[in-house]
Every structure is written in C-alpha cells, then in structure tokens.
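With one protein chain held back, the other chains of the complex are shown just where they sit.
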Amino acid sequence: MALNYTKISKNTSLQNRIVQDPSFGIIALLLFAIILMTILEPSFATSGNVTNIVNAMMTVSFLALGMTIVLIAGGLDLSVGSTMAVTAGVAGKFISYGIDMKVAFICALAIGTGIGVINGLLVTKLGIPDFIATLAMLGIGQGVILLWTQGVPILDYMNETYYYIGGLKKIVGPISIPMIVVVVVSIALAIILKRTKFGLNLYAVGSSPFSARNSGVNVDLIKISAYAISGFLAAIAGIHIAGRTTTIPPLIGKGYEISAIAAAVIGGASLLGGKGRVIGALIGALTLTLTRNIINLVGIESSWQAIVTGSVLVGAVLANRASGEFGKKLNRRIRT
Amino acid sequence: MRDGAHAENSLPGASSQILKMAHISKRYQGVQALDNVELNLKTGEIHALLGGNGAGKSTLLKILSGLTTPDEGSILFQGAPVSIDTPRIAQELGISMIHQELSIIPDLSILENICLGQDSLITQRTKWTPWVNRREIAKKVRSVATEFGITEDELWRPAGEFGALKKRAVEIVRSLVVQPKILILDEPTSGLEEHEKELLFEHMRSLQRLGVALIWVTHHLDEVFGLADTATIMRDGQSVAHTQIKGLNLNDLISLMFGSEAAALIEQPGSKKKSSNKNSNRSKILDVVQFKRAGILKDISFSLAEGEILGIAGLAGAGRTELVRAIMGIDKIDSGTVNFFGEEKKISHPKKAYDLGIAMVPEDRKVLGILSEFSLEKSISISKLSSIVKSGFLNSKNERDLASNYIRKLSIKTPNSGEKIRNLSGGNQQKVIISRCLNTNPKILIFDEPTQGIDVASKVEVHKLIRDLAGEGKSVIVIASEISELIRLSDRIIILREGSLVGEIEEVPEKIELNGYENVERDILQKISRLKS
Partner (left out) sequence: MRNQSKFSKFIAIEGIVILIAFVLMLIFFSIQAESFLDQDSIRYYINEAVPIFVITVGLTFVIIAGGIDLSIGSVLGLSAGTSLMVSMWGWPVWMAIIVGLLTGLSFGLLNAVIITVFKVNDFIVTLGTLYIASGALTVLTDNIQLVGTQDENFLKISDIEFLGITSAIWMALIIAIVLELVLVKTSFGRRIFATGIGETPALIAGISTQKTKFGAYLMSGGLAGFGGVILASHLNSVQSGLAGGYELTAIASAVLGGVSLAGGRGSVWRAILGVLFLTTLNQGLLLMGIDPLIFQIVTGLCILVGVVVDRGVYKFALTRSIETSPTVSVFLGGKKVKSWR
C-alpha cells in the first residue's frame, strides 16, 4: 500500500502536476484575462502598459512576499503599508536633508526591520493578538509619518540614481532594478523556505505552535524573525515606491496591507498558518495589479478602486474556502 | 553541572543509580505544590510515577526537564549534583520528555517531524549550518525508525495521515536521536486503542533494552502491572511510597494513591444494579435507521429502549463519536432517519436534539465540554435558558436556586455556585455538565467517554449516577474505550468497526467477577479490531 502511494506520487506526469498545482485555477484565470484583454483592448498589450503593470506590481510583490512569510508562521502583519510609508519617508527626507543615499537606505531598511522586530516582540513576548498588535502599529506608524511631515508630501529627493531604483529608468531593455531585486528576493526566500532549518521551523510554528514548542523549536524567535523579514521587505517596498511615485504623500501606504493580504491569500497562503509559497505571492500580486490595470483601461473611474480591491479580497477568501471544501470532498470520495 | 553533562555512563546496562531527587519542595503562589518529594531511578528500569490529579506529578516532571526550578532539594545525576535550570541543560544531560499532548505537526512529513528542533541531527559538519539535507537525515534515522515500525516510505509522507500510535513512535524516534539516558513518558497511551497500547508497551521494552531509564506517568493503573519495575506514588504534593511493582495488586495501588476509603468504594462489587425489568417488553424510544456518511458511517441502524443503558464499543475512528454526533445534529449525514417515539424527526442542530429530549455529555471535557469562563450557575442553565427566564429576562435568583439544587443532588464540590467552572476538578466539572444535560429534562442521555481523565473516586460516582438515571427510566448511550468499563455499565453493547455495525452483545454479564466476562471481553476485542479481509 505504502509503496504504491510513493510510486504514484513520484511518477506523476508534468501534466498532472500542473493541473494539481494549488495555483492552477488562478493562473488559468489570469491567462484567460490576458488573452481576452489583448484581443479586446488594443492599449493593453503595449510595451508602455506592460511596463506599467510590472512596475506597479513590484511594490505589492515585496509586501505580499513578507506577508506570506508571516502567514506561514501563523501570524498576520497589518502594519506593512504603514511601515512602507514610514520607510519611504525616512529615505526621502534623509536624502532631501543631504544625507548620503546609501546611508538613507540603510537607515530605512533598519527602521523597517526594527518595526518588524517590535511587532514580533509585541506578539510573542507580550502575548498581544497579532492582528491587534500590528493594527496598533499601523496607527502608530501612520501617526508618526503624519506628525513628521505635518501632512505635507515629501518632495526634492529624486536624483538620477533614484529614477533607476524607482524603476522609472531601465538599465537594459525593459529590465529595471526593482525587477532584479524582486527576482533575487524571491529566489532567496524560496531557498530559505525549502532548504533551510529556518524554513522548516516556519512551517512548523505556523502549522502547530504548541507541537513545535514541544519539539524544542524556539517558537518566539521564529515568529519574531518572520515579522522582521516582513518589516525588512516593507522597507524595500518603501524605498522603491518613493522612487516610483517621485513624491511621498504621508498616506502613501494606506490600503497596501489589504493588497498584501489579498495577494498572499490568492497565492494560497492560509490565515490559519503553515501554508504559503513564494510563487503564490507573486501570482497574487500580479492578479491584483492586473485587475486594477484592466479597470483603468476599461474606463471605470479610479474611485472604484477601493471597492474592487475589497471585493477581490473577499472573493479570494471565499474562493479559497470553496476550493478547500471541494478538495476535502474530493479526497473523501477518493478514499471511499 | 558540566561534569554531570559529560560524565560517561560507566556501567551500561547494570542497575546503577542514574537519578536521585531528594527533599524537593516547590511552592506556587502560596500553594505547596511539592513537599519533600523523593524520586530514585536506576538505569534501564521502567519507573511508574503514579498519583491522582493535582498530586504534583507534572510539577515534579517540570523540575526534571528544566521548565521550572525547585525551591529546595537536591538532584543527583549519575552521582553528581546538578541544577537543571533550563530545558537545554536537561537535554545536554540526556533527559528527554514525551509530552501527553502529541507534538506532531500534521502538515510536515514524518521525517521533518523527526528532525524538527533536533539540531544535532540536522547539523552535519559545522554547528551553525542553516541547511536541511533531508536525504542525509533519512539515512541517519532509517534504522531506528524501522525498529519502531516506521517504514522508509512512511518517512516522506505527511504525519497527519497517520494515527496516534505512529505519531507516538515518531516522538520516540525523535527523542532517541539525542541518545537520552532518561526518557519521561507522560500518559503515552492517551489516544491509543487497546491493541495499539500493546505495541507501545513493546516499544517501551525496546527502550528498556537500550539501557534507557523510563519515567512513566499513567492514570491507568492496570497497565502498570507486568511492565513497570518500580513506582513512586504521589499524593497531595508528597511522595507517599516508593515500591516494587511485583507483589502488589490494583487495590494496593489505589489505596496508596487515594487513601483507603477510595479503595473500599471501588471494591464494592455489587454496585452494578442491572435495570430490573431487563427482559420485559420495554418500549422503544429511539430508532436510528440507516445512518450513512461517506467514509465515516456505513449504514448503521440500531434502537434504544426506555431505561436501557446501551454501550457502543469500537476503536477511535470506528465512528462511535461520529455516530452520536450525527444523532445530536452536530455533524451532517448523507442519509438516514431518526425515529423518536416512533415518529420520524429531523435533527439538524443540537438545539433541536435538546428540544426533543436528547442531551449529550461530550468527550474531551476541557475542550468540548466546559465553557471555561462561565460560573457554575451559568454552566448549568446554558442549555435551557428558558428554565430561568422570568418575564422576559434571565433571573439570577432562579439561576442560583437551579445551581444549588444540582450541587446538592449530584454532590458537586465547590466553594460556591458562582465559582468559575474551570476552577473545579475534572470530576466536578463532569458533574456540572451532567447537571446541564439533566436541566433540559432529557429522555435520552448520551455519554461520550464520561470518565476520561477524572480520578478513580469520581469515576465511581459518575458510574453510579449513570445507573441511577437508567433506574429512573431515562435511556442512556455510553461510549467508552475501556472495555471493562463498558461491560460494567451497559445492559447491551453494540460494536462498531470502520464505520459499520459488526456485532451486538445482548447478554452482558452482571459482574466482572462472574463467568462469561472474559469471553465477552474477548468477543468484543476480536470484533472491534479484526482487519478487513
């Protein structure tokens, strides 16, 4: 019996593996939408629009990757949007003060990571529920950036290099710096998740913190690290978005937490922990960006964006739920 | 301390003293949890640590595994004094613990579960390598795993696919990775079936042969005989006896654990009063007809008569709990009907079941039974709030009267009726849940593992209560894993296996001492465990 099982799973054909991939449904949907749009909307498949989509996708990708890590560890980070705004502010303000760009970026990354560590400490050491701790942190971060800028957008920080970092200028052909960074970060995270002790512990902690603790895993440390990674990636997103938008309104990060969660959940991460993939986060980010782009192109007013994002989120969790139920039923059928 | 950690075991296999805990005392917030406790352990022996709930076993084990430190007392490990301040020190000394709750992560493979948190296994050359090489680890653990019944292929499958026994085996293999000198097993048989227990005991004997000293905590006193060599018995935070198991019987152990009165209570053989009108034509009260649920219940039909105690035997996963949950309307079924007093009823929600007059005392009291934040009063009234409503509002006087009524009737031990239910002992919590059911004035009471995790004295009380209820004409369904308990209680037993009804015992012997008891037990054991051909 046991032998058969492994043989079957080892010999599954490529075709089967594609169909059985948890993200198969959403990928098929994406392809369908892309093909449809290419046919119906001439301005869709232009290089300008594609660049637009890819560049806009970068910001969400960073946040979604961080969120996926936190979700795998069984947590939740609502502060990512606000952390992104704070770090964007740090980068922009510091540069406009005349501080060296590298130093400004290092400060931004350190502050982002620091906020993540604080989140982690609040959740693990003080035992505050994850969503409440990070919600409070969201409010605090937003308050800090509002207070600091007095509500006035940050300007006067853009320079030649920053246009490259923001992805507004390309280095070779269509390739921009943020694209390279996303690829590098994704590969690094994928390796961490698949091949390291830390990755193993992340899944263990998210899947069953109690069992993980009983097995000698330092649950708190793993969780804190997950939040730190999320904070670090939010800082990268902050540095990137400052360059992409060329001004930083204080509320620049508002609503990004919901996009990040939606992207991660669309990509197969579960709010119950222990599940999630790097590729899923990227697919989720693409889905969200593409949806917004299509809305714009089709000519729906931009004020509808919040409604659409909200609906996509609710739809994604509903679909996740439905597919989970379906999978369970299918499993039961097969077993009997 | 360091010396202890690195001292070599100079006399392997010989009965050398490996651990000596002396004069251990510990106070928690003014409560004396441990008072001058002693524990001695020799290499390669199985040492049973026995005691009722709250006797101090878990505190003692926490001290031994470094989770807490004693206020007074000394610990000698292989003759050298040690202070075990952190779990890491315990691990370095070679003291491992397998917790009562399974520490298996269902989403990870068995292999990953084995190496989880075991740095020494993952670490290849340098100490701080972050990498996990699963193939290499598989090579390392293969032989040990096979010894405890885990095949090469099973290593790669998610642990969630397997039953409790396999998970225990995984925990044992994991604990062996660090080559422990002392292994603590806290209620290792919880969640295991009778035949699986035997396999686990085999595993324990293998560990003994490997020269590991085992400290074994168990509530099931009958398991101790034939397996444990020595025992420490605790009562009220003190170690009241250190003894060889050979030459003792069950009653000796019980009187050591609970004092002599408890033993006397349990010895009363005549406590089983079969409902007198056994073979007379009692009216049928409940008819379960062709219950089906894909993969779980296969066409189950049975009936229940007035004043009857019906036992349901079967392994966990055989569909016992699922069957009664379906009757209560907690789980949905694919097809099947319930006739209540000959009338077909649709029970789609537990509320409907209570309204009809069916009540349930669930398994796993701490998780499924009690509403921990509620006071005793609120816990009793919750299933029938209308019983305390006066002109549209809940009336606190009615509620208090209701509670004190049941406190008296079931002799629930509590400081007052406003005490939170989580502060009561297991047996008293169970009585509160039974009161809650009785308050709905049920005609049928379902007990799922009613004596799980409560001490022996309370067990006897709960048994008596169940019999009294049947005597009053209420019908009772009882699920119990312990077959002897089932036989002692029931008028009739139905047997489930893999979701099907596979047998029925009409004539259950009146007393355990009577002839036929063993035959019946053997019969049930055979039926519940026979594998499909």
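Quick notes
Letters are used for the chains, namely A and B, taken in the order the chains are written, and counting of residues starts over at 1 for each.
The rule we apply is simple: contacts are C-beta pairs under 8 Å (C-beta built on N, C-alpha and C of every residue); 3 or more make two chains touch, one makes a residue touch a chain.
Keep in mind that what you see is a predicted model, and the values were worked out from it rather than measured.
Touch with the chain that is not drawn comes from one residue among A:L65, A:A104 or A:L122, which is A:L122. Per the touch definition above, the residue from A:L168, A:A190, A:L271 or A:L297 contacting the chain not shown is A:L271. When the full complex is taken into account, the listed residue touching the unshown chain is B:P362, out of B:P362, B:P450 or B:G499.
When the whole complex is considered, the residue among A:A73, A:M137, A:M158 or A:I248 that touches the unshown chain is A:M137. Listed here are the chain B residues that touch the chain not shown: 28-31, 33, 53-54, 58-59, 62, 328, 330, 349-351, 353-354, 359-360, 362, 367-374, 378, 382-386, 389, 392-394, 415, 419-420, 422-426, 436, 440. Residues 74, 76, 122, 126-133, 135-140, 142-144, 146-147, 150-151, 209-210, 213, 255, 258, 261, 265, 271-272, 301, 303-311, 313-314, 317-318, 321 are the ones on chain A that touch the missing chain.
The rule is short, and it goes like this: only the chains that are shown with their structure count from here on.
Inter-chain centre distance (chain A to chain B, centres taken as mean C-alpha positions): 44 Å.
Residues 87, 91, 99, 101-108, 112-113, 115-119, 122, 130-132, 151, 153-154, 156-157, 174, 294-295 of chain B touch chain A in their complex. For chain A in complex with chain B, the residues that touch the partner chain are 2-3, 5-6, 195-201, 203-204, 207-208, 210-217, 274-275, 332-333, 335-336.
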